[in-house]
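Of the protein chains in this complex, all but one are displayed in their positions.
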Amino acid sequence: MFRFALRRLISGGALLFLITTVAYALLYAGGGDIARRIMGPNATQEQVDRRAAELGLDRPLWEQYRSWLGDALTGDLGTSWFSRQPVLTEVTDRLAVTLSLVVGATVLATVLAVALGVLAAVRRGWIDRSVQVIALLGFAVPGFLIALGLVLLLAIELGWFRATGYVPLAHSPGEWLASVTLPVLALSASAVAAVAQQIRGSVIDALDRDYVRTLRSRGLGFRQVVLKHVLRNSAGPALAVLGVQFIGLLGGAVIVEQVFSIPGLGQLSVQATGNGDIPLVLGLVLVTAAIVIAVNLLIDLCQAALNPKVRLS
Amino acid sequence: MTEPLLDVRDVEVRYPGRGLRSKGFLALRGVSLDIREGETVGLVGESGSGKTTLGRAILGLAPVTSGSITYRGREISGLPRRQRRTLSDQIQVVFQDPYSSLNPSMTIEAILSEPLTVRGGAGREARDRIAELLDQVALPSDAGRRLPREFSGGQRQRIAIARALALEPRLIVCDEAVSALDLSNQKRILRLLTEIQEDSGVSYLFVSHDLAVVRHVSHRVAVMYRGEIVESGDGDTVTSDPEHPYTRRLLLAAPVPDPDLQARRRRERAALAARENHERTV
Partner (left out) sequence: MTQETAARRHAPGRGRGLPARLLANPATALSLAFLFLVTLVVFGGEPLAPRDPNHSSLHDILVGPGGDYPLGTDGAGRDVLSRLLVATRISVLAALLALAVALLLGVAGGMLAGYYGGWFDTVSTWLTSLVMSLPAIVVLLAARAVLGPSVWLSMAIFGVILSPVFFRLVYSLVSSVREELYVDAARVSGLGDARILGRHILAVVRAPIIIQAAIVTSTAIAIQSGLEFLGLGDPSVPTWGSMLNEGFANIYRAPMLLLWPAVAIALTSVALAVLANTLRDELEGGARPAGGPQTAEDGPRETAHAPVRHRPEETGTGRELLSVRGLRVGYRTPAGVREVVHGIDLSVDRGEVHGLVGESGSGKTQTAFAVMGLLSRGGRVLAGSAVFEGNDLLAGGEADRARVRGRGIGYVPQEPMSNLDPSFTIGSQLVEPLRVCLGMDRRAARARALGLLERVGIPDPERTFSAYPHQVSGGMAQRVLIAGAVSTEPALLIADEPTTALDVTVQAEVLDLLRDLQQDLDMGVLLVTHNFGVVADLCDRVSVMRSGHIVESGPTREIFRDAEHPYTQSLLDSILDGGSARGPLAPTDRKDVDR
């Protein structure tokens, strides 16, 4: 198990390195054009060159990358070209906000999806058909449309929630909850749909397995077999889908934050992109990739814990 | 003395393992066997004995790492794909599972015309040949337009046999060809195979785990155990009065459908086991 974890950790690190290298190369390949874009079309070539020199863009790409990497390893991701703040501070300031949305949505999605999926698989009939329809809609309709609908209906028409804004947890837990409820709901819809579908499918599959009959033949009750054996065997595939959904949630947060004007990573990315703030964009890519890789690592470890074949081979 | 149709000499098959340090899995450890024109050679063994691998090696589907397989005096192991394809009208196969050996989305006609198109038969000729083949395996002539799942296991196996016969091969490898079938179908398919042999003089390598089936169809029998042939010879002798201890164990292990005979066989087996145990401890 330890060797398995170590192997995954190393391969995750290598992946992160590869991603940052590719991202750096693609983002900085523009060279002089980058400075021109920042200065606008009216600046003289001299001004552009001076700015490029200021930002270190006149050096060969390889050299730029080496010094960036050296800094990055010590925790310095450079300075934003616009706010002049360190990239790391900019990102970590917003990270907590986005993570609270995404983690909240993941937890909600897991709970709802397990309940709906197991219910649909065990009861079948109309419950199953309703869950299927819900899953289809939740999967098909993009999360930000749901967000817009929620804002229009619950916030603007009915006034039950604040339409926009974010209150930090430390400031007021109640208001924090009120401010994240709608975004989390909107965000989790597609994850609920996808995970519920997967759980339904794998529970139905597991229920048909021979060992279910054999365990029941020894006098164990149906409920007991479902809750212990069927769920355990369905958890692996569901976890894999949950991992993919987590990445989707991270992306969905970018747009949902915009709808609710929540000052998270999403908003920061949109600003950085609009401004062409390349050090910040790179920092965001790096942090997002790190989160995704960490989550995938966690899921791999859970899979290994669940599945003796993975763990013992 | 005529030259055998197929001659397998000291064949070793090693499947590559995963990873660089893995030595792989040695499935055949120097196996020799020959098959003559019009002859059925039975190859019997338990799972993992290598009997299926030997069949696949002859068909060019398993990697022969040393030794030789000659067909009519020509070396055929390790041939490149293009040359191997020219053998398709000489050596054919009938697999065990009549479900996965027929593509479920193709009609019977498409399945049977597949080998014919390789040879470049024209449309009309191919159709006539297909009708002939269906007749030969006693399937209705309208079977061609239907899909495999519309047929029972026994009928599917007839289709697989028709496909193998399409190019009039001289050798057919039957890999557990009747193992998935019910008793009565099993006997019918075996009769069909024997009739085809008597008419056409084709040879069979008949791979099976079932000693009774092998005894029924084979002129000669070879017994495999752990990648080696431990005993071979005349079919009747090997399957009723074997010399090798493993073959004897195999023979005594199969229950006979007669309560009194079986009771006796059980006692013999217990005695043999006790003797072997004794020899091992001494």
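For this structure, a couple of remarks:
Letters A and B mark the chains in the order given here, with residues in each chain numbered from 1 onward.
The rule is simple: a residue touches a chain if its C-beta (ideal position, glycine included) is under 8 Å from a C-beta of that chain, and two chains touch if they have at least 3 such contacts.
This is a predicted model, so every value here is computed, not measured.
Contact with the chain that does not appear here is found for just one residue of A:R7, A:R66, A:H171 or A:R209, A:R209.
Touching the chain that is not shown, out of A:L9, A:I247 or A:L298: A:I247 (per the contact rule at the top).
Which of A:L136, A:L177 or A:L227 touches the hidden chain is settled by the complete complex: it is A:L136. Of the listed residues B:A27, B:L54, B:I69 or B:V93, the one in contact with the hidden chain in the full complex is B:V93. Remark: the residues of chain B touching the chain excluded from display are 1-2, 32-34, 36, 38-41, 46-47, 56, 59-61, 81-82, 85-89, 91-93, 95-97, 99-106, 114-115, 118-119, 147, 149, 152-154, 160, 163, 166-167, 182-187, 190, 209-213, 215-220, 222, 229, 232-236, 239-240, 249-250, 252-262, 266, 269.
Although one chain is hidden here, its contacts on chain A can still be listed: residues 15, 18-19, 22-23, 26-27, 29-30, 136-137, 139-142, 144-145, 148-149, 151-152, 156, 205, 207-211, 213-222, 224, 229, 232-233, 244, 247-248, 250-252, 254-255, 258-259, 269-270, 272-274, 276-278, 281-282, 284-285, 288-289, 292-293, 296, 306-309, 312.
Here is the rule we go by: only the chains that are shown with their structure count from here on.
In terms of their C-alpha centroids, the spacing between chain A and chain B amounts to 54 Å.
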